[in-house]
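Note that one protein chain is taken out, while the other chains of the complex remain in position.
First chain written, first letter: the chains are A, B and C, and each begins at residue 1.
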Amino acid sequence: MTVRVGVIGAGMIGRDHVRRLTDVVTGAEVVAVTDLDAARAGEVAATAGARVVPTAADLIGQSDVDAVLVASWGPTHAEHVLAAVAAGKPVFCEKPLATDAEDCLRIVEAEIAAGRRLVQVGFMRRYDSGYRELKKILDAGEIGAPLMVHCAHRNASVPESYHSGMAAQDTAVHEIDVLRWLLDDEIVGVQVLTPRRTRHAHAALRDPQIMLFETASGIRIDLEVFVNCRYGYDIQCEAVGEKGLARLPEPARAAVRTAGVTRTGVPQDWRERFVTAFDVEFQEWVDAVAVGEPPGPSAWDGYAATVITDATVEALESGRIVSVGMKDRPAFYAGGAR
Amino acid sequence: MTVRVGVIGAGMIGRDHVRRLTDVVTGAEVVAVTDLDAARAGEVAATAGARVVPTAADLIGQSDVDAVLVASWGPTHAEHVLAAVAAGKPVFCEKPLATDAEDCLRIVEAEIAAGRRLVQVGFMRRYDSGYRELKKILDAGEIGAPLMVHCAHRNASVPESYHSGMAAQDTAVHEIDVLRWLLDDEIVGVQVLTPRRTRHAHAALRDPQIMLFETASGIRIDLEVFVNCRYGYDIQCEAVGEKGLARLPEPARAAVRTAGVTRTGVPQDWRERFVTAFDVEFQEWVDAVAVGEPPGPSAWDGYAATVITDATVEALESGRIVSVGMKDRPAFYAGGAR
Amino acid sequence: MTVRVGVIGAGMIGRDHVRRLTDVVTGAEVVAVTDLDAARAGEVAATAGARVVPTAADLIGQSDVDAVLVASWGPTHAEHVLAAVAAGKPVFCEKPLATDAEDCLRIVEAEIAAGRRLVQVGFMRRYDSGYRELKKILDAGEIGAPLMVHCAHRNASVPESYHSGMAAQDTAVHEIDVLRWLLDDEIVGVQVLTPRRTRHAHAALRDPQIMLFETASGIRIDLEVFVNCRYGYDIQCEAVGEKGLARLPEPARAAVRTAGVTRTGVPQDWRERFVTAFDVEFQEWVDAVAVGEPPGPSAWDGYAATVITDATVEALESGRIVSVGMKDRPAFYAGGAR
Partner (left out) sequence: MTVRVGVIGAGMIGRDHVRRLTDVVTGAEVVAVTDLDAARAGEVAATAGARVVPTAADLIGQSDVDAVLVASWGPTHAEHVLAAVAAGKPVFCEKPLATDAEDCLRIVEAEIAAGRRLVQVGFMRRYDSGYRELKKILDAGEIGAPLMVHCAHRNASVPESYHSGMAAQDTAVHEIDVLRWLLDDEIVGVQVLTPRRTRHAHAALRDPQIMLFETASGIRIDLEVFVNCRYGYDIQCEAVGEKGLARLPEPARAAVRTAGVTRTGVPQDWRERFVTAFDVEFQEWVDAVAVGEPPGPSAWDGYAATVITDATVEALESGRIVSVGMKDRPAFYAGGAR
């Protein structure tokens, strides 16, 4: 069965996912595209042989749209996801699920009311082969009970529009999701340290930041977020447990030995680093919605990410340790299944 | 445009490629399957929603078969490939192109007579991201003119049916193809050294072997073939040039530090090591035949591989240095295009 | 000129340094040994052909003792160092310089009064080839201005006598010294996080701990101290600057590939990891005192280490961020020379 997808949002991310659903993923077809900018929608639709639909509501209502992809501007996510859930259609929502925790909760409640999982949030790290190997190692008990995780998330540079809060909302949010999944534990507190600013950040940006998370079971996570590191895109993760440690592999690159040094290349951006993770993420989503419920990051995970990033921004701004005020997890999302 | 593929041969490899064309590659559809064992053909056809066709000739003749995949027993390859070429249909042939150099030449001549490239041979190393990075490094002159290449090809173990000649025909053949491509040079001579046999090889098998190749420009290649190395599947390649060296990356694996050691896993078989290369190989083939000629390993490359492996077997059996008696390369196959 | 050394303290460390001065270092000779336990002193003296002297005061006063090595119980260090300074003799004092900051200051004042450097403190990390390479890289500006340092100090296990404060006093003190030197910066604040305790620590021990230091220039250091990590002795240090990072090398070990994994050994204790650093430390000290002032960690460095470890213990016990209340650095110790 081919999953016919309607796409809301034809910006850079939406366009890339349309290409992915068309050229990379099997079993899917993009049939409709909508965007506030109709010309842009038309252009993207044309690459997939899809039609343009005037509004998101129209798109969700189309009878040949089996599933919805939300790749529009963050503040519009909640409305579109809620509409898709109301229509009983599976919806893949790029992060964030909603920019506001209350809206996330509304989605959670709507999904519970619908009685089955419809929502998946676009946290692609869980589909990276390195993180998956790490999870296998942890789940197998190879390092014993985890006690600490040391992480770094570095970008070569960011545009002027990137503000200090985005270090949590746009950048650390990936670690927040993948660590909750990796550790099968909840983040309950956060503190943010602010080292001396790099001269390569624009004037209003706190960069780098060191985020310190504590989990319910007492695991401590330190995460360096450094978005103007200049040298490339670099993701580090080392989990330390009671009897050993495990480290995320570096991307496989050829070593060249010349002129007195041995050198290997460093990826330059997230597309290069996580392109395969994105492909796997969408293939698994399409395969799952073709036959049942999506198994990936849930609306609850989307809610948790928003609550934790909110707390992280508060910790940054206040300079204090902030408790994460999360609701109790509904039974609906218990276990690995949801 | 969807490329409709007819598959000849429903054994282990055929079945895997049917799955790949169906579940992984976009733009392709398996429409027909044939095999000497009709039951097996039926089983594999069913996984793809394809029909069973009684013979290879029938399959090639079907009007809705746009392209042919030959995955049958090696000695039958030539016949099927020639039939596909005669029918003017693109054909992907698993290695070897033919078990006999004369047959390879017949295919080359038929293709030249057809006036356009129809044949691609299944040498998947050229699609591995590590080899591709190596090629970029060499082509960019980062190590200067290549002088030597040190290689190893190790399998954990082989079945009893694996005989000494297969070290060249089935195993080293991959290095032979990928090195010709990597170096853009031709192999002109070969010698085989036979170290002490491992006790883990069956009695009739010379294992390991060290193959020494010389290219037209004087590059020396040493290739360890060791198919009962026990510990895993391991592919090594290091090119040494006038100003530096470049080394094939190890597969990216998480490091675990526990109980006094740091360890990383080693792939256990070629599927694990080259799964992505196979996927890329078929996607690029499908994309290319949908619009024109296949860009991958040509009939000429298939001929060259057979001539060189024949010389390698002769070198093993005779203990002497053997010159590779290859015809001159037809203009048809000149340059990167063919 | 041979430097004739008198040794105070014939315990494990003293014995090892006597062996080092006798068998490894050139230009030195151990001529006298003292210890509260005369039998132990005799035993150690015999290995070096030295005589036993009844008390530390006697030993320092011997006319053929050119320089003094203090390797006795920590709380006695200050008294012996002060006596050596009073006698105008160079003195190498194992860490800590004194267990109490006031005593350290008294030594600093005595040395300033003496008008020349006599005291060197036993922080051997500065003599490790890896740290020295790191310092060269930082000093050359290869990573730009440092912003963060991520460290780990792991021991396989510790005895029952090791208490929570020793994580700072005995363990982290090495990082505290080497980072002050590496960064040429002062530590001004500290906070300690306490992850969930490992089940492998004895009941009264907070293990692991994460120490967070801030320097005068705003560099942030995170240091994992984990003294029951089980798997070995492991020292990690990664400095991140405005345009790159530099990482302490792993000890060079042979890789073995067998049974599905590639593995390399991890050192099991600090002797194995830093044996060469100790040798270099003593050779350079002997070479220097033979002709002038010792160039290594000074009395001021010893004072700083004690003040910072005191603050770290207070941070651990209070759970608060603690400012390091250090005096202003006297001009006497300004610059690299002192």
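Basically, a contact is a pair of C-beta atoms (placed from the backbone, for glycine too) under 8 Å apart; a residue touches a chain by one contact, two chains touch by 3 or more.
Keep in mind the model is a prediction, meaning the values are calculated, not measured.
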Quick one: which shown chains sit in contact with the chain that's not drawn? A, B, C
Just to verify: which one of B:103, B:224 or B:287 makes contact with the chain not shown? B:224
Selected residue (touches chain absent from view) among B:13, B:212 or B:288: B:212
Residue list for chain A contacting the dropped chain reads 230-232, 234, 250, 257-266, 268
Per the touch rule stated above, chain C touches the missing chain via residues 22-27, 129-130, 133-134, 137, 142-143, 243-259, 264, 276
Missing-chain contacts mapped onto chain B: 144-145, 147-148, 150, 152, 193-196, 198-200, 208, 210, 212, 214, 217-220, 222, 224, 226, 229-231, 240, 242-245
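Keep this in mind: only the chains that are shown with their structure count from here on.
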Whole-Å distance, chain B centre to chain C centre, using C-alpha means? 58
Taking each chain's centre as its mean C-alpha position, how far apart are chain A and chain B in Å? 38
Measuring centre to centre with CA averages, how many angstrom lie between chain A and chain C? 44
Return the residues of chain C touching two or more other chains; collapse runs of consecutive numbers into ranges. 230-231
